[in-house]
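Apart from one protein chain that is not included, each protein chain of the complex appears where it belongs.
For reference, chains read A, B and C in written order, and residue numbers begin at 1 within each chain.
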Amino acid sequence: MIAEAVRAKSPRQIDDGVIRNLGLVGVLIILVIIGIVTRPELYSDPTWVRNNVLTILQQASAIGVVTVGMTFVIIGGGIDLSVGAIIALSGVWATTLATQSYGAAGMIFTALVVGLAVGVVNGVLISYGKLVPFIATLAMLVSARGLAAQISGKQTQVSANATINDIASTKLIGIPLLVWILAAVVAAGWVLLNRTTFGRRTVAVGGNPEAARLAGINVKRHTLMLYALSGICCGIAAIMLTSQATSAQAAMANLYELDAIAAAIIGGTLLSGGRGTIVGALFGVLVFSTITNLFAINNLSTEVQNMVKGGIIVAAVLIQQFRYRSLTQLLKR
Amino acid sequence: MIAEAVRAKSPRQIDDGVIRNLGLVGVLIILVIIGIVTRPELYSDPTWVRNNVLTILQQASAIGVVTVGMTFVIIGGGIDLSVGAIIALSGVWATTLATQSYGAAGMIFTALVVGLAVGVVNGVLISYGKLVPFIATLAMLVSARGLAAQISGKQTQVSANATINDIASTKLIGIPLLVWILAAVVAAGWVLLNRTTFGRRTVAVGGNPEAARLAGINVKRHTLMLYALSGICCGIAAIMLTSQATSAQAAMANLYELDAIAAAIIGGTLLSGGRGTIVGALFGVLVFSTITNLFAINNLSTEVQNMVKGGIIVAAVLIQQFRYRSLTQLLKR
Amino acid sequence: LLTACTSNDPGTDAQVKTNSSGDANAAPGTKVVIGFSAPAADHGWIAAITNNAKAQAGAYTDVELKTVEAGADAAAQRAALATLIAQKPTVLVMLPHDGKELNATGLEAMRAGIPVVNLDRAFPSQAAYRLQIKGDNFGMGLAAGDYIGAQLKAKGVSNPIIGEIPGIDSLELTQERTQGFNTALAAYGFKVANRRPAEFTADSGQASATALLQALPKMDALWNHDDDQGIGVLAAIKQANRSEFFMVGGAGSKAAIDAISADNSVLKATVTYSPSMASSAISLARLIGQGKGLNDLVELQVPKQITLASETITKENAAKYAKLGF
C-alpha cells in the first residue's frame, strides 16, 4: 500500500538540503580548525578572529550576491557564464565620467539597469531565440567584456564618488555594509525560492519543463525572468566591487562565473536543474573564501596553493557526501 | 493511414546531425564570404587563399583534438573543465630538462602518459568518488595548473628538441602535419563513436545512465574511460602546442576548456549528454578559428573583435537552427 | 586622493618625444612602414603601450603604423603576426605575449628581411630581433627592495614585516620582479613575510591586499608590483583602516605619482617600468628603417639592446616624473 510506502520513508522528512548544508558547516569547521592549528598565535587574539570572520564575509559578499542569482538560473535549468562580464560592463558603465556626474544614485541606477538589460538580452536569446544557455551566455561574456573595454578605453576608471567608495568601509552595528547587503540578498533569495510562486515555478521549470508547461506555466517568460534576476544580482555586485576597488575596469570580476557556479554546485544545486538551495550556495561561497583566507594566513605560494586547493575542494565534497550518507543512515533507524 | 505515412518515409531517416552540420557549413561559407567582401585584394591571390585555409586548419588543430575528447565526455553525460590544465601539465612535464634528455619519443610518451594519468584520476573521482564532474574537473584544473607551475618554476620551458619543434613546420603533400594529426584524431573519433561498441555505450551512458546500468553496461568503468580518453587527447594536443610554441609553460592552453565545450555544443552535442557528433564538433572548432582569422585579416581591435564575436556566435547558431528547421520542413513534403 | 585623476581619457596622457632640438634625425626621411603588435590590453600599462606607440608614430610624417591586435594568447598573436609579416612592413615592433613562445615568429620575420624590434618581453634567440628594448623587471624589484630596505634601516626597524603583492604570478616578468625584490632585501637581511598575487586589476588588487592585511595584523612595508592594481590595494588599506606601514608601487602611473607627491597616503614611492618604451621603440624602429644611427653614439646604427633603468619616484622627485605617468 502507498500508506506503508509513505510511512517507511518518513526519515526523508528531514530535508536533503539541510543535511547537505550541515555537511558544509562541518567542512567550514574543519577549515577553521586547520587555521587554528597552523596559526595559533593569530587565533589567540579575539579581535583578530573577529576581524578575520568579517574579512571572510566581506570578501564573500560580491561573489555571494552573484551566486544567489546564479543559483536561481541553474535551478531553473540554465547556466549563466556571463556574470563576470556583466559585472564588468555594469561597473565600467557606472564609472564613466558622464555617469559619475549624476552622483551615487545615478551610478547605482546605471549599474542595476545595465545588469538587468544584459540579463534580459540573455533571457530573450535563450527562451525565445532557443539558444543553448551555455552558448548564449558565453557569447554574451565575450561581447560584454568587449563593450566594457570599448567604453573604458581599456583604462581603469577610478570612482570619484565618495558615497560609492564609502560603501565598502561603512559598518552598521560593527558589521560591514557589504555583509549586510549579502545577508539581505540571501534572505530575499531564500524567500523568493521557497515561499513564492516564482520560486516554486523555478524548481518546476528546471526540474521538469514539460510538466511545467503542461501545468500552464509560461516557461519561456519564466526563463527570461531568471536571467534578468541574475543580471540584477550582477549589477548589485558591480556596485559592491566598484566600491571595494574604488574603481572599475573591463577585466574586473575575472572568472566569477566559474566561482559562482562552483559555489552553487558545492552548495547542493543540481547542474541539470530542478534542485538547489540558497543557503547551500552561501555556504559554498564561504567555503571558497575561507580557503583563500587560510592560504593567506599561512602564506602559501600560488603554485602550492593551487595544488592544495583542488585537493581541498575534492575533500570538502567527499566529507559532505560522507556526512550526508551517514546522517541519512542514522536518521533512518 | 499510418502504414502509408510510414512508407512515405520518416524524415528522421535523414540524421538530425547531418542537417545540423549542413547548417554549420552554411555558417562557414558565410564567414568566408564576409572575408572575401571585406578583403577582396587578399582573396584575389590564390596562394594566399590556400595558405589562409591551411593557417585556419593549423590553428584549429590542437583545440580540435581536445574537442574530440571533450565531445565524448559530454556525450557520456559529463564535462571536463581540466583540459587546458592537463595540456599545461603534459606540456610542462614533457619539456623539463630531464624529459628532454630522452629525446622526442620520451617527450611524446611523457605527454601522453601524463594526460592519461590525469584523465584517469578525473575518472576515478567522478565514477567511484561520485563527485559531480563539474566540481571534480574544476578541482583538477586548479591542481594541475598549480603542479605545472611548480614543475616549471613558472618559467617558460623552451623545447630544444628539433624533432618536436619541427612537427609544427613539417608538411605532407603540402598539408601541415598538425592538420593530418587533427584529421586522424577526428576520423578515429568518428569511427569510435559511430561504429564501435564503445561509442554505443557512450551514448547509452550519457542518454540514460540507469537504463545503461540495467542493460548490463558497467557505467562507472565506462565513465572512467571517457575521462581517460579526454586526457589522452590533451596529451596529444600538448605535444602539438609545444611544437607550435617550441616551448611550454604553466599558463598555456588557457581557457581551452571553454573553447572546446563551446565548439562541441555548437556542433550539436547536448550538454546534458546522450547526443552529439564528432563532425559537428570539428565544424564548431573551424567556425571559431575562421572567426579569429576573419578578425585578423580585417585587423579589428580586440574590443570591437570581442563585441562582434558574441554577435557572430549567436548569429551562427541561429542560422544553423533556421537551416535545421527549414530543412526538416522541406523534407517533410 | 586618487579620485581627482581618473584616466578615462586615453591618448591625452600618451608620452611622445619628438627630437625638436635641431636634430638631424628629426628631419623627415624615407617613408617607413612600421608593423606593431602588442597583446590585447586589459589593463592600464598595456593600454599605455599601444597608445604611446600610436601617438609617437603620429608625431612623424614619414611613419605609417600598421597595428595588428594580438588576441588572447600567444597562438592568436602568432596568427595575427603571420598576416602582418605577409604585408612586408619595413620594420616590425612586437611586444609578445611571451617572448619564448613568439621567438619562432621573430625568426621568421627576420629571415623574411624584416628587422624586428622586440619590446619588453625578450626573445631568447639573438637572431630573432634586430633591437631589443626591455624594461628591467629584476631591476624594478631591486629598486623597490632597496628603497624599502633603506627606509626601514633608517627607521631602525630590526625585524621588519614586509608584504608583497605581485601581479599575475604565472608570468615570468613577475618572477623576475620578485627575485630582484628578494635580492635587494637580502642585502639588508630582510625577507618577505607574506606574498599575495593579484591579477593586474584593481578588484583583484583589493582582494589580495585584504587577504594580506588580514594575514599580517602588523606590517612595516609593502611592495605592490603594479600601480593599476594599486588602486585596489590602496582602497583595501583604507577600508581596513591601516596606516602603520608604508607602501611602494610599481610601473609609475599618473595616479600613483600624484599620490606620492600629495603624500597623504601610505604610498611613498613607486619604481618605474615605463610604457614610454613603446614610444622609444617606434622612434628607433623608424631610424632602423631609414638606416640611421643614434646621434650621441659613435656607431652608425641603432644598437642591438637597450634596457631601461628602473627609477624610484619619491615625493622629492615626483614633479619631474609627473609627465611620464600613464
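Simple rule for what comes next: contacts are C-beta pairs under 8 Å (C-beta built on N, C-alpha and C of every residue); 3 or more make two chains touch, one makes a residue touch a chain.
We take it that contacts and distances are computed from a predicted model.
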{"item": "Protein name, per the UniProt record, of whichever chain is missing from view (\"Branched-chain amino acid transport system permease protein\", \"Sugar ABC transporter ATP-binding protein\", \"Monosaccharide-transporting ATPase\" or \"NADH-quinone oxidoreductase subunit H\")", "value": "\"Sugar ABC transporter ATP-binding protein\""}
{"item": "For the chain not depicted, the shown chains it touches", "value": "A, B"}
{"item": "Residue of A:L125, A:A148, A:A204 or A:I297 touching the missing chain in the full complex", "value": "A:A204"}
{"item": "Sole contact to the chain not displayed, among B:A215, B:L255 or B:A315", "value": "B:A215"}
{"item": "Contact footprint on chain A, counting only the chain that is left out", "value": "1-9, 12-13, 191, 195-198, 200-201, 203-204, 207-208, 210-218, 274-275, 332"}
{"item": "Absent-chain interface as seen on chain B, which is shown", "value": "1-3, 5-6, 8-13, 195-200, 203-204, 207-208, 210-216, 218, 274-275, 328, 332"}
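We adopt the following convention: only the chains that are shown with their structure count from here on.
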{"item": "Identity of the chain that, by mean CA position, is farthest from chain B", "value": "C"}
{"item": "Between chain B and chain A, distance of the C-alpha-averaged centres to the nearest whole Å", "value": "30"}
{"item": "CA centroid of chain A to CA centroid of chain C, Å", "value": "35"}
{"item": "Where chain A touches two or more other chains at once, by residue number", "value": "149, 154, 250, 302-303"}
{"item": "Junction residues of chain C - those touching two or more other chains", "value": "41, 169-170"}
{"item": "Residue numbers on chain B that touch chain A, as the complex places them", "value": "81, 125, 129-132, 134-136, 138-147, 149-150, 154, 250, 258, 261-262, 265-266, 271-272, 302-311, 313-314, 317-318, 321"}
{"item": "Residues of chain C defined as touching chain A within the complex", "value": "2-10, 41-44, 46-47, 169-170, 193-197, 199-207, 210-212, 214-215, 217, 228, 231-232, 234-236, 238-239, 241, 255"}
{"item": "Of chain A, residues touching chain C in the complex", "value": "42, 45, 48, 51-52, 55, 58-59, 95-97, 149, 152-160, 162, 165, 168-169, 241, 244-254, 292-293, 295-299, 301-303"}
